[in-house]
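Pasting a structure here, questions to come.
Apart from one protein chain that is not included, each protein chain of the complex appears where it belongs.
Order as written gives the chain letters A and B; numbering starts at 1 within each chain.
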Amino acid sequence: MKWNRKDLLDLESLSAAEIGMLLDTARSFREILDRPIKKVPILRGKTIVNMFFEPSTRTSASFDMAAKRLMADTVNISPKTSAVQKGETLLDTARNLEAMKIDLVVIRHSASGAPHFLASRIRAGVVNAGDGQHAHPTQGLLDMYTIREKRGRLDGLNVLIVGDVTHSRVARSNIHGLTKLGARVTVCGPSTLIPPGIEQLGVKVSYDLDEAIRGADVVNVLRLQLERQKKGLLPSLREYSLLFCVTEERLKRAKPDVTIMHPGPMNRGVEIDPQVADGAHSVILDQVTNGVAVRMAVLYLLSGGEGQLAEAIKKEAN
Amino acid sequence: MKWNRKDLLDLESLSAAEIGMLLDTARSFREILDRPIKKVPILRGKTIVNMFFEPSTRTSASFDMAAKRLMADTVNISPKTSAVQKGETLLDTARNLEAMKIDLVVIRHSASGAPHFLASRIRAGVVNAGDGQHAHPTQGLLDMYTIREKRGRLDGLNVLIVGDVTHSRVARSNIHGLTKLGARVTVCGPSTLIPPGIEQLGVKVSYDLDEAIRGADVVNVLRLQLERQKKGLLPSLREYSLLFCVTEERLKRAKPDVTIMHPGPMNRGVEIDPQVADGAHSVILDQVTNGVAVRMAVLYLLSGGEGQLAEAIKKEAN
Partner (left out) sequence: MKWNRKDLLDLESLSAAEIGMLLDTARSFREILDRPIKKVPILRGKTIVNMFFEPSTRTSASFDMAAKRLMADTVNISPKTSAVQKGETLLDTARNLEAMKIDLVVIRHSASGAPHFLASRIRAGVVNAGDGQHAHPTQGLLDMYTIREKRGRLDGLNVLIVGDVTHSRVARSNIHGLTKLGARVTVCGPSTLIPPGIEQLGVKVSYDLDEAIRGADVVNVLRLQLERQKKGLLPSLREYSLLFCVTEERLKRAKPDVTIMHPGPMNRGVEIDPQVADGAHSVILDQVTNGVAVRMAVLYLLSGGEGQLAEAIKKEAN
């Protein structure tokens, strides 16, 4: 199979085979991260621009490290110091960077659709690192990678996504990716934070965590953005926590070997109990490690990486 | 010819031969940007510090990429996170960086003359990336490079610079560079934005764009800084645009093969019509590409680059 897309914008538009190819490629790169010298000269001479218009540590650092470990050059543009302040359009900014002969743009933006807008207008590849409430495809991929690594498969698994589904691009990318690969997905949260009609994406809906958690193979806990409360979508954090915090007690109803995930950053004690976050079932830090491998795979494939991968990753950086 | 300066501060103080040498060297580097691996190990082991005290995307990214493609190390200092906040003088900051054994400082500063001040006091080379309303020599060079590339020559060309000439370091560097190499330069804008006595720099002055544009080989459109209006220098943006926006209609009076330039970021619909900006005569994105090559040439020559360039650029990064 050959990768034929210049962009990674969401998981919705990918085929199951394409998602599978991304996950398989990531596995090759995951192994590099355990070497003493964690670099391969695969993207040497390529230039990758990271444009993060929203605050980020883990995602921006993860992309930056993924690029450096493939030996690409990275240029980081932050809106606070950029011409965006001078009123330039996003498209003009991107066209200018493209004219500097860059290969890929990694963009996070508060406006849903911003990466798609760019991708259709510039020749460089575009990676969506999170756009508004729309999509966060590399998070979706790293979650799927982690589930497959821990559970051996995705097909037929019961995956529960808990929390503020309405505002979560992480939830949306997980739903699209997981259902394509055959998982059974349930979303659970207060009715004010579950979008009406989400069943059409092929998921079950529950407003009762104690009910929904029964038989779950995987529980993916979403971050509660605390500012939602101010907007009247939550009665109180305490009540949210009483009803939807993933605790050890509640986990007893899930499968005994249930896998616990969280995309971070966590509000410990709000949506997830610290004992659960740091407990034996948690793969939260594995998600982070796998995220670097997934992003290496994305950067590699979008840069036109071909079948010589097996050989390429044998070479160490010299 | 040998390059004998440690700094690039403005074009005014350079000879025509020196400017020619910079442009010729840039041509060698421009070719590298079309290679699959856009890197040459020419400045390996050199350290270049980028100090941008004013917001910038394209210029800072362009310098950063130029350095990385020559395989220099770059350190980016931004005033918001620096000791400048603690009241340290610019000179002490620069002396400290120099003591870390750096090779070049690239500086953008709101104070005209700041780069000259530094250059006379530190041994490291200093590149002016824009100082106040004074000079922006690499922009001047990339504009000249682009004109020469498109028109085959500079000598005898009619170059029209339109807009806020008073506050434009881009205009000043263009005027000095272009007149030295024999171009005929006209500046055009509202009388409140043309500095009195500018004829002494060897340019013609016009306050009527429809008149000035006749027979132009090149029209270089300056960015209108929108905050000028608040200061009472402009009646209204609408009136400015009516009189000075470069439109397709107005371009009919220029030479049929007129070349359209803009240093960016653009205010589309204010000083330049979108159709003109994106039209067949526009070389605005070529300017950006050439800017990287020009900056590679500047960094190379100021670092003591010698005649072995032809051989050096044959080597690919390994």
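Worth a mention:
Going forward, a contact is a pair of C-beta atoms (placed from the backbone, for glycine too) under 8 Å apart; a residue touches a chain by one contact, two chains touch by 3 or more.
Fair warning: this is a prediction, and the values are worked out from it, not measured in the lab.
Contact with the omitted chain, checked across A:205, A:266 or A:312, is made by A:266.
For the chain missing from the display, the contacting residue among A:27, A:58, A:150 or A:204 is A:58, taking the whole complex into account. For chain A, the residues touching the absent chain in the complete assembly are 33-39, 52, 55-58, 60-62, 64-65, 68-69, 78, 80, 226, 264-268, 285-286, 288-289, 291-292, 316-318.
What chain B contributes to its contact with the hidden chain is residues 44-45, 47, 49, 73, 75, 77, 80-89, 92-93, 95-102, 318.
Quick note on the criterion: only the chains that are shown with their structure count from here on.
If each chain is reduced to the centroid of its CA atoms, chain A and chain B end up 40 Å from each other.
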